[in-house]
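Heads up, one of the protein chains got dropped from this complex, but the rest are sitting where they should.
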Amino acid sequence: MARNKLALTLPRRDPPVVHAMNFCSDNVTGACPEVMEALLALNRGSAMPYGGDECTAQVQRLFAEIFEHEVAVFPVATGSAANALALSVLTPPYGAIYCHPEAHINLDECGAPELFTGGAKLVGIPGEQGRIDWGNLKAALERAGFGVVHHVQPACLSLTQATEAGTLYSLEQLGSLADLAHHFGLKVHMDGARFANALVGLGCTPAEMTWKAGVDVLSFGATKNGAWAAEAVVFFHPNQVGDFEFRRKRSGHLLSKMRFLSAQLQAYLQDGVWLRNARHANAMAQQLAQGLGSLPGAKLVYPTEANEVFIELPEPVLQALEGAGFRFYRWLGEGHHLIRLVTAFNTLPADVERFCQVAQQASRLQ
Amino acid sequence: MARNKLALTLPRRDPPVVHAMNFCSDNVTGACPEVMEALLALNRGSAMPYGGDECTAQVQRLFAEIFEHEVAVFPVATGSAANALALSVLTPPYGAIYCHPEAHINLDECGAPELFTGGAKLVGIPGEQGRIDWGNLKAALERAGFGVVHHVQPACLSLTQATEAGTLYSLEQLGSLADLAHHFGLKVHMDGARFANALVGLGCTPAEMTWKAGVDVLSFGATKNGAWAAEAVVFFHPNQVGDFEFRRKRSGHLLSKMRFLSAQLQAYLQDGVWLRNARHANAMAQQLAQGLGSLPGAKLVYPTEANEVFIELPEPVLQALEGAGFRFYRWLGEGHHLIRLVTAFNTLPADVERFCQVAQQASRLQ
Amino acid sequence: MARNKLALTLPRRDPPVVHAMNFCSDNVTGACPEVMEALLALNRGSAMPYGGDECTAQVQRLFAEIFEHEVAVFPVATGSAANALALSVLTPPYGAIYCHPEAHINLDECGAPELFTGGAKLVGIPGEQGRIDWGNLKAALERAGFGVVHHVQPACLSLTQATEAGTLYSLEQLGSLADLAHHFGLKVHMDGARFANALVGLGCTPAEMTWKAGVDVLSFGATKNGAWAAEAVVFFHPNQVGDFEFRRKRSGHLLSKMRFLSAQLQAYLQDGVWLRNARHANAMAQQLAQGLGSLPGAKLVYPTEANEVFIELPEPVLQALEGAGFRFYRWLGEGHHLIRLVTAFNTLPADVERFCQVAQQASRLQ
Partner (left out) sequence: MARNKLALTLPRRDPPVVHAMNFCSDNVTGACPEVMEALLALNRGSAMPYGGDECTAQVQRLFAEIFEHEVAVFPVATGSAANALALSVLTPPYGAIYCHPEAHINLDECGAPELFTGGAKLVGIPGEQGRIDWGNLKAALERAGFGVVHHVQPACLSLTQATEAGTLYSLEQLGSLADLAHHFGLKVHMDGARFANALVGLGCTPAEMTWKAGVDVLSFGATKNGAWAAEAVVFFHPNQVGDFEFRRKRSGHLLSKMRFLSAQLQAYLQDGVWLRNARHANAMAQQLAQGLGSLPGAKLVYPTEANEVFIELPEPVLQALEGAGFRFYRWLGEGHHLIRLVTAFNTLPADVERFCQVAQQASRLQ
């Protein structure tokens, strides 16, 4: 719900922000150097369109290596497209998609899953710290009315890793939720808009956090962590791809010059660029959490497990930070003292230090 | 949720039930004599199709009289069609419809509103005894993100009268919920599948329970209370009709021999037939509630305000009733001891008496 | 296109027509006596809703007998619903449905197939006298781009029998078109809104005109030929039923008191009622064609093979007929001299005779 509020308190159009010091989101960044160079390098010659190029073929192989599994990979330009298209092949128009009430697909995509599935229903399963509660999911599925024509039919479980609260599902939690879903015949989708941040947060392998835990289809995000506009839908069971390619084309998400999407993913995944970027972002978040968490009146609302910090700070502190030129969103909460700070691959340690200093000073003056 | 469970515990195909003693629903009935005669009388001669007949024109005037207001009335054959079509002209594809989590449109129409609106989102607003809680609705609307492109846009409030719990909104409750919705720019829809039962339950006028309370569009139900298959979408503000007629045709709900739908509604509304039918059904429900409520181990889960009784009874009592040939649904609940009893215009007082006797005897034997 | 014009030249609301003499359509009629009696007989007792009744089960068996084949039968209230629902299980959202440009599904259902399929494309294949031309269909399928992501994918061929021109496909024509469609992997749907009129026109068996000719799914019409509002979707290959039941419910076309739909179909099919009705209607059409075809200036635009006569008559003759109180539609054509005359199960021979007399007299006076 928070996201709604922020949208309400922020103007639709913002003044240009040429400096850094912007903790609003990890999508305020550009591309990392490696991605940039790859795009430059690729801009010569010609290539067949719509994915008929060599670079796109290489990306398929690269994902297969990194995930240690056969995969079918489909690059798209946005995360909403990745999620909605993935869900559209897993869910019939009369299907139900189970997700956390705060999930991006439920709250922040203006109904994209409903459009792409032809009107499926998203069923919110609450749980603490942004995680779906296993018991709640079990209870919902037991009541769902499988095979009964009056009721939408459970088709898919969608897990967000890292969650909208900046927390992580453990491998055990992922596995038990996926097992439950599979037991009831559902497919398991993962919204990995911040996949790399979660991966380095857990310190596991891509395989462990996906197919080994029971994930069938992954929305793999790169945009927030170093690409310009590149995500990928990754099927771990190619027989589940179904009519994905027709749905992607039909929704206007098949880019003619596909190779420039693929090139971003390739550069992002090569030589550990994506992991390096994510480790930096997470470290910056940790630094913020530690520097702010102990201030008088400060309260970390969620544990900081990836690259997002949700913290309540006294109003004077917030005003001092805003006065110093820092950008961040005030979340819904008592008197709007809850803010979200998002760090990225290019967050400057100096900005983080300064942020903490300003907060500490303002805190002493209270 | 209950409805889901019942679906699970009932076989898809039932043995024929030629006798009465069936309390499963008010849709196990046929038509009442007045409706029947009207259909016979109309079956002579010919008439222009698709509503171009005199009977359909008369029905318009009849609704206007009864509701003391200008109206635009569109007969359809099912309640799901009435609801989904009504909502489809009030809600854009990226819109949100606010309703009780247990509402028929949310739980029992297999996603019909989603289909007809082009993928709108139904947002469940909880409240006790089947009624939406005013405070919960206010909080949801304040968080909704009006005008923010990331979020579905609140478009409509749908109230069910009588509720799925067999309870009623008071006129005050209807008015304050409608005012709240209108304050936020939403339209107000009423699912009146059991409109007549609610009306005689409150003892008010049709006008008081609809447009005077702020209802913009009504799904007026007749099927459960004496018609064969006849409902009507009633617009109290003809300028809100918009493209309803195209949507009705496009969904296959414009009957060519429309006059036979209209004739049912006409006979139903004339000479107080509909009110007489509803009074009888409600009285039968009261008799059941009184006869069973005081039994040891019995618990009325919801107050009986229309023609539905939700009651928990000891297992031996339930088995005795089933053994005696009574039909009813076991609802979800501790050990499935919660049952729903629905009475109708043609429920036999003798059946009700016998039902109570059997229950009392079985109760004594415990 | 004709239908469009008629719509334009007719007022939306018509004066009541209590007498007969109405040749506008076969949907200006009521129900035939046998159907009426069945409805009365069924109106006693109670029955489980949504098709869980004995009558609906019997109708399944009755269709199986009459079509000499295993079938899955689903009653609905309108022909548009039957067509659009049938097509929705045969065609994906990115699919193509091949039909005659004048087909009812393409011209007269306000886009119902597009709604129910989630946006499939109807591809018009022209041909003379309302029949799809085999060569045109072959050429279109050869160009269709099977498996190519840029193009909608051919999924279904829809044949209208009797056609919108009142003509019939021969069994050979049906067979060769169905073979062609199957060769390309398409399913074959038949729009049988006037199935009985076509059947007696060809003098073949229901089996010969459907599954033996390659029809996979049939929209079986009863409304125009003696029912009030009863059609049925008939699958000849139950494994193709797919999710039909969810789609029917989701579209509001699952009637709670289903037995009253089923009862109409049962009475209609028993004791040859449907064939008797259709033979009468066709005979009346033949009488009109013969009585009018030889008049000076008269021109039968299509051969009269079922219960529709398309004929051009001199303006004075048309005015004389209208002056005499006959109702019919003026179709598009040179100076609107083309009219359509539709006969029905209850058309009075006396009306037909008088119609011809008036025309002949007016013709002499020219």
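Going in written order, the chains are labelled A, B and C, and every chain counts its residues from 1.
Keep this in mind: a residue touches a chain if its C-beta (ideal position, glycine included) is under 8 Å from a C-beta of that chain, and two chains touch if they have at least 3 such contacts.
In this text the structure is predicted, and so the values were computed from the model without any measurement.
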{"item": "Omitted chain's touching partners, listed by label", "value": "A, B, C"}
{"item": "From B:Gly45, B:Pro92 or B:Gly175, residue that would touch the chain that is not displayed", "value": "B:Pro92"}
{"item": "Identified contact with the non-displayed chain, of A:Tyr169, A:Phe235 or A:Phe260", "value": "A:Phe260"}
{"item": "Residue among A:Ala38, A:Leu62 or A:Ala81 touching the omitted chain", "value": "A:Ala81"}
{"item": "Hidden partner interface residues of subunit C, rising order", "value": "1, 3-5, 7-8, 93-94, 107-111, 114-115, 117-122, 143-146, 148-152, 332"}
{"item": "Touch residues of subunit B, complete complex, unshown partner", "value": "50, 92-94, 118, 149-150, 153, 243, 245-250, 254"}
{"item": "Residues in subunit A touching the chain absent from view", "value": "12-20, 22, 24-25, 27-31, 36, 39-40, 42-49, 51-54, 57, 76-82, 84-85, 109-112, 115-116, 223-224, 228-229, 246, 249-257, 260"}
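Here is the rule we go by: only the chains that are shown with their structure count from here on.
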{"item": "Arrangement of touching chains [line / ring / star / complete / other]", "value": "complete"}
{"item": "Chain pair whose interface holds the most contacting C-beta pairs", "value": "B-C"}
{"item": "Per Cα centroids, the chain farthest from subunit C", "value": "A"}
{"item": "Chain ID, smallest distance between chain and overall C-alpha centroids", "value": "B"}
{"item": "Centroid distance [mean C-alpha coordinates] between subunit C and subunit A, Å", "value": "52"}
{"item": "Distance from subunit C to subunit B - Cα centre to Cα centre, in angstrom", "value": "34"}
{"item": "Averaged-CA centre spacing for the pair subunit B and subunit A, given as whole angstrom", "value": "42"}
{"item": "Per-residue overlap in subunit B, given as positions that touch at least 2 other chains", "value": "12, 109-111, 115"}
